[in-house]
Each structure stands twice: as structure tokens, then as C-alpha cells.
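Complex shown without one protein chain; remaining protein chains in place.
Chain nomenclature is as follows: A and B, assigned in order of appearance, with residue numbering initiated at 1 for each chain independently.
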Amino acid sequence: MARAGVFICHCGSNIASVIDVEQVAKSAEQMTGVVYAATNKYACSISGQEMMKQAIIDHQLDRLVIASCTPRMHETTFRKMLGKTSVNPYMLEVANIREQCSWVHTDKEKATAKAIDLVRMSLAKVLKNQPLFTSSIPVCKKCLVIGGGIAGIQAALDIADGGYEVTLVEREPSLGGKMVMLDKTFPTLDCSACISTPKMAEVGAHPRIKLMSSCEVSAVSGYIGNFEVTIKQNPRYVDHDICTGCGLCEEKCPTKLKSSFDQGLGQRKAIYKLFPQAVPAKPVIDAQHCTKLTKDKCGVCAKVCPLGCINFADQESYTTDTFGAIILATGYQLIDWGSHYPEYGGGAYADVISGLQFERLVNASGPTEGKIKRPSDGAQPKSVAIIKCVGSRDVAKAHGYCSRACCMYAAKHAHQTIEKIAGAQVYIFYIDVRTPGKAYEEFYDRTREDGAVYIRGRVSKIYEENGKLICKGEDTLIGKQVTVEVDLVVLETAMEPAANSGQTAALAGVSADKDGWLTEAHPKLRPVETQSAGVFLCGTAQGPKDIPDTVAQASAAAAKVLGLLAKDELETSPMISAVDTSKCSGCRFCEQVCPVKAISMIDIPSIYNGQKVKRTVAQVNSGLCSGCGACSAACRTGCIDLLGFTNKQILEEVDALWQ
Amino acid sequence: MVGKNLSLLPDENKQKIESLVKKAGAKLSDCYQCGKCSAGCPMAESMDLMPRQVLRYLQLGLLQEALSSQAPWICATCQTCSARCPHDVPIAEIMEAIRRQADQMGIRPLRRTYLFSKYFLLPLKLFGRNHELTLTMFYNLTSGKLFQHFTYLPAMLKSRKLKIWPAKVKNRLAVRKIMENCEKEAQNI
Partner (left out) sequence: MKYSYFPGCSMEATGIEYAKSLNYVNRAIGLDFIEIEDWNCCGATAGHTKSHELGIALPLRNLALAEQQLPGLAMAVPCASCYSRMKYALQAAHSEEREKFSRLIDMPVEGSVEIVSIMDIYSVEKTKTAISAAITKRLSNLKIACYYGCLYSRPPKITMAHNIENPQNMDELVRLTGATTVDWAYKTECCGAGHHVDIPQESKPLLYRIYKNARANGANALVTACPMCMLNLDMRQGAVNKAYDENFDLPVYYLSEILAIAMGATFKECGVASHFHPAKKLLQKENETKEVV
């Protein structure tokens, strides 16, 4: 005879304010199989756990129903608790009476009745539970970091410094990401390149980091501790094993193109290094624009290269490696504002630029050597309008979210303009000024002190008239329309997830939210983990943030990975599929639906009409199976069961609803 | 007590505002007062309140202030505000809804615009079509702008841009009936 205990959690007032928990406990006590029922203020707290442990001893319980928050929250907590008792950790069911009851209902009577139903259902299930036991798998002590911006750089260095091997995959020909494009960083105004390039160099020289530039992840299989990852090396057309980075090829290349690194404001060649301090410090060929590759003309680079590094026949290649953990640090891109804002000229005015373009203009190593010159005629602007929230906080045209960093770098841009151009007039159009960071508000104070004029109101239109850019706004604080006529307009545009970041994340089983930002396992308590065990995330891939937050998150992800790689073996969940081979017909449908390729077919000896024959049946790889249940749902003979969620358990649970 | 005491507003204000805004297909909480509507409004210079401020009064429950503003009467319904609003608030529709509501309650803060609308609909009721001369005659007589646009008259008559006699719809009764039906319907709601 089963001896079940039922525990109802108040969750402070989260549950108890809507559900009559004592009533639920009283009802539970009457249910068949229950020998003890009680309530607790916080079941997850140490005292709550002690109370349940004591009840297990006092009443010789052999299984538990805990009615509390979602099992996603504390099922693991409770299982760990049971691990220290005589009850098998899998002889537990969590009835969700918070998210699925008290939080979504207001009628106390009905909510209490529903909670009793939920408890009865969980009880019906737990009565059919069987003890399950974990096994263990070895951990490959190597981490893959995807993305070579400041997030990926920081995470890679922390893990490598901790003693483990790291492979860092970067799509661009160099490390650096967005941070290395910036001029100065707020609020301290230290030079962005000066603080990021040493870290890049450190990655390039680190004995435990393998840097793979011009590479992309093309396939991920396996599971925590043992991911099999295929990495595509895009052709570089330059043999980096021989190349010394002398730069002769770049110097002689006759094809000049707009530099993406300089945001279209400067030039580069068809064979190029992304920027002077690039890591690796070796060039690649831009296949789309190289005339040798497109028209079979030129080939000057190959002629001048003293070491014969140029290989026009270079092809993409693939390598596969095993990793214990993966960090997604795929970063952001800026919105293509022109296609969203025709009222700002839609990109037709050369002197309406993005904030990142301004960074290149003001950067000493940028195309103007740090002199702020407007793109149209190279003249020094005497007046500048800075417009915030372009593409952010705008559900109608672009994104509803706040991009978080713009308020600060708008202030920085104003400060830099006033510092570099004597007598410059700067107007900042804003809706709110958000400066929640250490020394941020003080920076905003200083910018106003510098003389920047803050105008509260979103600009309706920007147009050109008689050589001036006219911004039409309203100063909402005086309630009057205002117009400024300026030489340069800087749009502080929204961050959005980097192109293809969603696809890359999906390879590793990580989902994205409606805006494309990668989803963390829990927004507060598991901010760098994902729902895919062994896959972590950091930086702007997860959502808009500034450099300090990005670096902090990168180190957090690294700490998580270090904790994982420090283990020699991992416990695996026993809640995986099991095949009843006596009923399996070998139809292979399960093999097709399995998303992690955990099912294969084997031949087993069998007897048919008194004859010995071989029969093909399914078998489950316990290391790969993630317990998703797809095979069980697909199985036509009903021979596959998900342990912990057997068909019998679930049907009992459903039946209990009608009792 | 100094200023507008928001705690003492009648409850019915809230309901009235809700129904007014609902008619315009809008949600007041969508507006976060960025001012883009008013920044681009071609008529804003002539208004006593910015369109944004009219919405703000509604958000605060200050219905009377919104109803007695000239802004909804000055609004040219050019829809620039609605088209550029970052939260898709149909501001022009709200302005129109306020104007209709005020009109129904006899609140006409801009008499000339009220008269124009009134006499615009007169030839419609009579002939089924617009007739500039009838409209101008009535409007000029009642608005005190007796000679407005007077100098243009001879040239317009000569070039037949103004017609002495109105064009008429054959089934004038049908048009008149529609206008009466609409009037009844609008009052019922």
C-alpha cells in the first residue's frame, strides 16, 4: 500500500491569499493513498524542507505531492531534498497551484476547488510512479565560444585562464566586434580600442585558445558535456599559416571599397585587414569584390606576396570537434533605420548618420583621424542634433524595447562634439533620460553643464533646406513646436540581434523571444544559462546592454562553464524513453521524429512459429535522449514510454480530474 | 488645494473618456507623451493645446478641458500624427471624436469652424451636392466675414469656377433621408 504525503505551500501570500490552503490540505487528507497532509509557509525554505523530511520519518512516507509553484522553479530543489531521505527523488510530483492557479485567478472559492483538483491529479500520478535512478556521463573539458566581440573575448579568456581549452569562433575576419569600433566608452571616457585590443591580442596568443576567424558554426549535435560541433571555415584566399601580415598585398591592391568597419565612411581594399590592430593580423580577400575572383583579372596580390600565401582556389572547409559546453555571444547589429524612418529622409541625406558612424568620425584611427567632418562635404559641423530612440520604443515602426545604452552614448556624443568643435551647438532630442549605472547620472549632469541642450520630444521629421538639416520637434515641456537647423544629425539607433543569431542559437537548441533576443533559463536566477543544458549565453545576444554589463555577464557565463568543466562526470536524468521491445514492430517512426538522434535500430533474436528469427526493434541511447517524449507520442504500438511520464501515469492523472 | 485636484474628479469622467476613446479605436495608455504627433502637426501653431496635451488631459481624466479646446476644431485631419506615432495611437481619430462629442454637447470653441461645417452640410441637404456659393453666402453672413474672398468672385464666376445655380441630385430625398438617419443614429449611440 502506497503511503503518500501531500504538502501545500503558502508561498507567503502568493498562493495563500487566493487559495484556502488549509482547505486543500484537509481535502487531500481524505484522498486514497494519502497518509499525511500539511501546509507550509515556504516549502522551498530550509525549515520547510526540514518539516517535510521529518514527516517522511514520522509517517513512513514513500512518495510526495508538493503543491506549490511551477516544477520548473523548485522540482530540482525538492528532488535534492529527497536524495537525503529514504524516498526516491523521482517518487515526487509537483502540483503547480501558483502560476496555473493563484496567480491567474481571483475567485477564492473556485481557485481553491481547482487547487484540490490539481492535487488530486498529481496524487493519481505519483501513485503510479516508479523509483528511477540517475547514471553518469563523462565531460569533455573544452568550451566553444561563438562570437568574438567583447563578450566572447572575455568569456574565452576567463575560461582559458581557468585552465580549460577554448575554441572561439568568429564570423568576421577579426576579433573585436562592435566595441573596437567605438571611440571612447562612457562614463569614464577611456579609449575603447586601447582597452579592447590588448584583450584581443591576449586571445590571439593564449596557449589554450584556438581562434577560428571567418568561421561559422554549421551543426551541433550531442548533449551537455559532449557536444559534437561542425564549424565551417569560409575561404580566406590567404594561407594564414604562412602569411606574416606584411601588408604588401593590401598596399598594392587596386580595388577600393567602402569599409564596413568604418560604417561606409572610409575605404578599404579588396584584400584587407578589418582594421590595423586586427586579430589575426592577417588579410583576407573579399570574394564579392576581388576582380581576380569575379572577372579573372588583376591578381596583383599574388604577384607581390613574397611568401606565396595567396590562394585564389581556396574553398570552404569543415571541421568537427567535441565540446563540453557552449557559450553563445553572438552580439547585436544596429537597425537599418532608413527603411523604417522615411520621415527622417530614409537615408537620402548624407549628413544624417547613425551613432556608430559618429563613433568612426570621432575616432582618432577612423577615416577622418578623429576630426568631426560631415560626410557630404567634409566641413566641420557647427551645430549637431542628436536624436534618441530611433527604432527603439517604437512599436509602430520598429522595436518596442529600450536599447539601454543610447541615453549614455548620446550624452557622450554631445560631450565629444562640444569638446572637439569650439562653439558647437548641440541639441539632444529625448523622450526620457535613463542613466541607471555607476557614475552615469553624473555624466549626464556634466553633459548639460558642457552646454548640450536637451529637448524633450521625439522628432517628427528631418529634411534638408538651403544646406541645413531641419529637425521638427516639440519641446513637450513648454508645449510648443521647436525647430533646429543643424549641419549634422546623429541618430542613436536601436540595437537588434545580430543577423542569423537566431539560427545559430537554434542549432544549439536555444530559443529567442519575439524580438529575436536569445532566451535565458530564468530572467533573475539563471541569467546566463539556457533551457538547453550545457549551453550558456552572454552579452547583447541576450538583450541590449552596455559594455560593463556585457563583460560582467561574460564572466558569469565563464564561471558557469568552469563549474561544469571542473566535473569529471555528470549525472544524467533518468526521465528518458524506454522501449518495450516485446511490442516494438520496428516501424522506425520514432527514429525519424527524435530531434537529438537518440534512437537507433538493432536486431534482436526472436522466435517465430517455433523458428529462431531476427527482429528489428528500437533502442534508446541514454546519453543522448533528452526526455522530450516525441517518440512516445509518435509510437504506433505504444511500446515507448517516457519514464516519469508513462502513458499510464498521465492517463491516471487525467482520469483523476473527473473523480 | 492648488491646481487640478485629480483625486476629486467625478467617476463619470472616466467612463465618458473611455467610451469616447473607444469610438476612436484608441487606447490612451499607449500614449507615452513623446510629442512626435505635435512635432509634425501642420496646424499646431494655431492650436491652444498641442494634440499631445489634449491626449494628456484625457489620460488625467480632465474631460472638460479637452472638450473645450480649440485644437480638435483646428485639426485638419491630415493624419500626419497618426501615421508617425510610435505607438499607433490614432490621434486624428481621437481629435475628431472629441470634436463630435463637443459639438453634440453644444461646446463650440471655434465658432467659425463650427459655422463652416454647419453651412457646408446645408446645400447637401437641399441639393444632394455641395454648392460653394450657397455655403459662402451663409457662412459670410453669419461669421461676420461678410467680404471674405470677395475679390476673387468676378474671376471665379467668369471662369465658371463658381456656379450661380447649384447642381442637383435627382433623388435628393434619398440623400436627405441618409442625413437624417445618420443624425438619429449618432444621437442614439
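The rule is simple: a residue touches a chain if its C-beta (ideal position, glycine included) is under 8 Å from a C-beta of that chain, and two chains touch if they have at least 3 such contacts.
As the structure is a prediction and not an experimental result, all values here were calculated from the model.
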| item | value |
| --- | --- |
| Contact partner of the left-out chain, one of A:Glu22, A:Glu228, A:Asp336 or A:Glu464 | A:Glu464 |
| Touching residues on subunit A - with respect to the absent chain | 342-343, 346, 348, 461, 463-466 |
| Sites on subunit B contacted by the missing partner chain, in the whole complex | 23, 42-43, 45-46, 74, 76-80, 82-83, 90, 92, 96, 99-100, 103, 110, 112-113, 115-118, 120-121, 124, 128-132, 135-136, 139, 143, 148-149, 152, 155-156, 158-163, 167, 169-171, 174-175, 177-179, 181-183, 185-186 |
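Here, only the chains that are shown with their structure count from here on.
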| item | value |
| --- | --- |
| Residues of subunit B touching subunit A in the complex | 32-41, 44-45, 49-50, 52-53, 80, 84-88 |
| Touch list for subunit A against partner subunit B, complex | 343, 389, 393-397, 431, 456-461, 472-476, 479-481 |
